[in-house]
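Complex shown without one protein chain; remaining protein chains in place.
== subunit A ==
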């Protein structure tokens, strides 16, 4: 008998007999109908409490703010998407106050050492945010690959205020995640951190040291 058959047999022919499943009640996860402004306040508070940064910007002014942020960090370059609208707009902006724009348009294997050692910052879009926990929803795609939000020391994420959900529970229902998941989906709630050395918080242990959210109101 295969391991699978052995295990399933044991589980199916339980000595204690068939188990009955209790009812589940998710109402404890319900939150009031917060307005967008309330959700944004909650989101900001939550993400700032874990060392993240929120900048409220307008659809016209976000590149200005981005340039300021990158200059203040002395970033030499910014990794952008080759296909996503965000990347296209940054390239077409033709601005000289932005650092070098690097485009992620080749398989990682062809430029891994550069990605790991030379890239200072990356910018990605998001699929929404979660007010209660201060989380960003990312579904990495062909246009915005997984490592953009993980390897460079600074991750800048663009969030539409109108796409804020109260809870993770609400977001998965509203976006109908159960209908089909992408190869990789993420909730990101702050910069990479650890408290493994005597409970002392340190940021950027493996992933970004900084998470900066540009919220477009």
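Assorted remarks:
Simple rule for what comes next: a contact is a pair of C-beta atoms (placed from the backbone, for glycine too) under 8 Å apart; a residue touches a chain by one contact, two chains touch by 3 or more; residues count from 1.
Note that in this section contacts and distances are computed from a predicted model.
The complex appears with one chain absent; UniProt names that chain "Iron-sulfur cluster-binding protein" among the candidates "NADH-quinone oxidoreductase subunit K", "Sugar ABC transporter permease", "Multicomponent K+:H+ antiporter subunit G" or "Iron-sulfur cluster-binding protein". As for the chain not pictured, it touches subunit A at residues 2-4, 6-8, 10-12, 14-16, 19-29, 46, 50, 104-108, 112-113, 116-117, 132-135, 140-142, 145-147, 150, 167-169, 172-173, 177-178, 180-200, 202, 204-208.
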